[in-house]
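Every protein chain but one is kept in place in this view of the complex.
The block that comes next holds chain A.
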Amino acid sequence: MAGSCLYLFRRGIPADVKWTAAKRLLTTAAGRKYNLSVFISNSKSPHFNLSFEDYLFQKYPPSSSPSSIPAKYLLLYTNTPCVIIGRNQNPHRETAVAALRTHGIPLVRRKSGGGAVFHDLGNVNYCVMMPNGDFDRDEHALAICDAVARIGGKGEEGGGVRLEVNERHDIVDCDGKKVSGSAYKLQRGKAYHHGTMLLNSKLHILSEVLHSSSEYTSLQQVEGAGVQSVKSPVANVGVESEAFVEAVVKLFRERYTDGGDGSFSVRFLDEKSLLPDEQDEVLKRVDELQSWKWTFGSTPKFTHKFLLEKDGPPALTFAVKEGTILAVDSTLPESEVVADEMVGKMYRAEEIEEFVPSGYWRDRIRNSI
């Protein structure tokens, strides 16, 4: 199948399903019990859901005394089509910015590490928050595999879909195709692991918006620090969202609590059901997540080169740091681009297009930055 959740990994270790068996013997928190709070979002807004996740993480109590029962939070949500990039990624390099605009697909920078992923209504996201001492990149991925194994799917009779965790901590199907990718955030005393789960996603859109081969993208080069995505072949698991959510919640309750009512709670939520103080906290984060300053302005320092022909020399090069143009190198006449005027401006089309008399270049800049 063509699509791809792409994920960002420096080392491309091929999927090896043997890994799962070994990891099961090694994972930390085996047998440890928690007070499990489950949050199920009925909102489909990526900005709301990511903001709520961030707020929940702030609220999550860091590890207290070793004798008390620690908390574990499980948040489940689904987003309308969007592209989510890692904290330290360059959207110009990792996504097809122009294609996103054409399709009206929002681009969101998350706070965890890793690579770019595509979400749509056929994908369910899970997030597990835990004391940092229990952080483990595989523990909860294995739990998700076990939950899916209990659901029927992909036309198999009775038995569930067999999934494995590979050496890159991704969940893969029996063909080694990625069905879920993970990212993590660690803070003092606490950590979260969140991941996607491709159940019935539109994989052809995924590949188009993450790596477009349009004429514009082949005429651009982005260089600089930051994390680059690793492309993986992807597949859908083929089970219904409701069945997935139910199976995951059930397994988490069995595995991570003592089974009593006191150690387990479920809350459904959306934009309208938040308490007033929660609403303030979440809205504040929505504003930040939607801001240009966060999405584009916090990109690691980079240079963006625009070519006139594939593999030709750059005609126009921008050096950008913290969203601001540090330098412009142009081989174009001032009748097309007035390069010097752009230095010190924010690197966004509406800020600099007044210095671009040429219709051709204005078009390219609007499409690309």
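Rule of thumb we're sticking to: a contact is a pair of C-beta atoms (placed from the backbone, for glycine too) under 8 Å apart; a residue touches a chain by one contact, two chains touch by 3 or more; residues count from 1.
We adopt the following convention: contacts and distances are computed from a predicted model.
Engineer: Since a chain is absent, check the UniProt entry for it and pick the matching name: "SWR1-complex protein 4", "Glycine cleavage system H protein", "Ras-related protein Rab-17" or "Trafficking protein particle complex subunit 2-like protein".
Structural biologist: Choosing among "SWR1-complex protein 4", "Glycine cleavage system H protein", "Ras-related protein Rab-17" or "Trafficking protein particle complex subunit 2-like protein", the correct UniProt name is "Glycine cleavage system H protein".
Engineer: Thinking of the whole complex, not just what is shown, which of A:L36, A:L75 or A:A191 touches the missing chain?
Structural biologist: Answering carefully, the residue with contact to the hidden chain is A:A191.
Engineer: Just one of A:K202, A:R253 or A:K301 touches the chain that is missing; which is it?
Structural biologist: Per the contact definition at the top, the residue touching the missing chain is A:K301.
Engineer: For the full complex, which residue in A:T95, A:S112 or A:N125 touches the chain that was left out?
Structural biologist: Answering carefully, the residue with contact to the hidden chain is A:S112.
Engineer: For chain A, enumerate the residues touching the unshown chain of the complex.
Structural biologist: 7-11, 26-28, 54, 58, 66, 86-88, 111-115, 132-138, 169, 182-191, 225-227, 285, 288, 293-294, 297-298, 300-301, 322-324
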